[in-house]
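A single protein chain has been removed from this complex, and every other one stays in its place.
Going by the order they are written in, the chains are A and B; count residues from 1 in each one.
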C-alpha cells in the first residue's frame, strides 16, 4: 500500500524526519505515535503530498506520489484542526467536497449517526469545535477509499460520538481497508490499533503490535509502554 | 455721378461659354464696358493672369472651373467696384519668389468676393492695400504639406475696413492672415487643419473677430504685435502638438477676450508680454494647459471664466504675478461655501507646483495625477515656495459662471 524509503525532511534548521523507512502492506489499523514534535503530522502530510520531502520516495498503491495528485483519490483524510471556510453552510461544504471528488458517498447515514441534521443549514463559523469535528468525520468517512488517514480524530468529541467513531473505524477495517491514525489518547489507540508505529526524533523507533510493544518494554499497559520507550531512548 | 450710377444699373450682361461668341474670361473682360456683368457659364476655362481693370461683375453659373494649370496668378483686380461670384478656381502656380494668388486685389476698394471655391492653390485671396471690401462665403481647400512652399488662404496686407465673413478655409499655411490691416471684421469663418495658424494677426489694430471656429490647426489663432483686438464667441478646439495653442498672444495690449471656448488644446492660451487684457466669460475645457503665462504680463484680468478638467489650469514661469483672477469657476476647486453666497470660502490657487516642475523638466509630465504629485502640490498650496504666492482667485465660484457655450 504505502512504501516510504529514506524520507528526510527539515524545516529550516529543524530536522523533523531523518530517514524514515516504513512499509505498510497489509490492511488494518496503524497507529502512528510519538511525543510532540516527533514528526507524526509531517509524516502523514508527506504521504498526502502536502509536505514535500527533501530526500526519499513515497509510493502509494504502487505509484510514486511526487508530482502526482490523482493518487489522493484513494485516500480519505481527516485533518487535525477542523477549520472550514466560515461562510459556507454544512450542507454546502459536504456538497462541495462531493463535487470536488465526484465519487459516490453515503453522507446521509453519517449525518444521522452524528445527529448533524439541525446544523445542516448553519454556517461553519457558528459551529462549536466538537460539531466541526463531527462534520470533519462525515467528510472523511462518506467516501469509500482503500486508505484512510486520521490525524487526531478524537479531538473535541463527546463520549457518544467517540463510540460512533470507533464503530466507524472498526467497520472500515472490516471492509479490509488500511487506516492510519495519530492520537494522544492511548486508551483509544489500545482499543482500535493493530500495529503501533512509534516515531522518535524523526526515525521509526518501533513498529509492531501492541503485545509486542508490551513485551519489549515489559509493561502491562500501552501508556506505560509508550512512556518506557521514550525513556529508554533518553537513557541510551 | 448720376450718369455713372445709371450706367451701373443698366450694365449689360455678357454671356461667356465654350460655344458662345466670347469664349474666354480674358476676352470678356477686354470687350466689356464698365459695370457690365460677365455671366460665365458652366465649363472649364484654362486661363491665368486675368486682369480686371474696370468695375465688372464676374458671375459664375453652375460653378464654372477656372483652371490656371499652375502657370501663375489667376485673377488680378486693379479696379474699384469689382465683384467675383460663384467661380471654381483651381491650380494656382507655386513659386518661391512670387506669391501667386487665385484672386489678388491690388489698391482697389469696394470689392466683393463671394461664393468662390478655391482648390489646389498657393495663395487664395490676397488683398494688397485694398480697403472697404468684403470677402464672403468662400471655400478654400488647400492641400499644403510644408510651410515653406505653401501660402495663406485669405491674406490682408495694408488693407483696412474689410469684412471677412462665413468663409471656410482649410489645409493652407495660415487660414486668414492680417498684416498691417486695421478695423477688419472677421466673422463666422471656419478655419481648420491649417499648417500654421487658423488666423494670424501681425501689426494690425482695432480688429474684431467673432463667432469663428478654429480646429486642428498648428495653432488656432496667433495675435502678435497688435492692439485693441476684440475676440468674441470664437471656438478653439483640438489644436494638439508641441507648439500648439488655441491662441497665442505675443506683445498684445488692451485686447478683449470674451465668451470664447477653448477645448482640448495642448495649450488653451499662450501669453507672452501682453498687458491690460480682459479675459471674461470664456470656457477652458480639457486643455493640457488652460493658460500658460510666459515673461512679463501686467494688469490682465481673468473673471467669470470656467476652467473645466484641464490638466493644468494656469502655468507661470516666474514667481511674479501682476494679474488678477477673480470669480472664476475652477472644476478642481475643493473648497466649501458655508455662507451659501455662491462663492467659495477659501481661495483657489490655480498654479500647481507640478506645473512648475514640468516647465523645468518636461519628462516629468508622465507623473501627472500621481498620488505623490498630489501630495507635494498640496504642501505647495499650503505654503507656496516656487509658485507666485499672490496668485489666487479669492472668490472662486461654486457653480459655473455660465453654461458652457
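The working rule: a contact is a pair of C-beta atoms (placed from the backbone, for glycine too) under 8 Å apart; a residue touches a chain by one contact, two chains touch by 3 or more.
Here is the rule we go by: contacts and distances are computed from a predicted model.
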item	value
Chain excluded from display, named as in UniProt, from "NADH-quinone oxidoreductase subunit M", "ABC transporter permease", "Spore coat associated protein CotJA" or "Sortilin (Neurotensin receptor 3)"	"ABC transporter permease"
Touching partners, among the displayed chains, of the absent chain	A, B
Selected residue (touches chain absent from view) among A:3, A:101 or A:170	A:101
Residue of B:265, B:281 or B:401 touching the missing chain in the full complex	B:265
Contact with the hidden chain (one of B:53, B:322 or B:374)	B:374
Chain not shown: contacting residue from B:311, B:328 or B:401	B:311
Where the missing chain touches chain B, by residue	240-242, 244, 264-267, 286-289, 308-309, 311-312, 331, 357, 360-375
Missing-chain contacts mapped onto chain A	9, 11, 45, 48-52, 69-73, 75, 77, 79, 81, 83-88, 96-97, 99-101
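Throughout what follows, only the chains that are shown with their structure count from here on.
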item	value
Centre distance in Å when chain A and chain B are each reduced to the mean of their C-alpha atoms	87
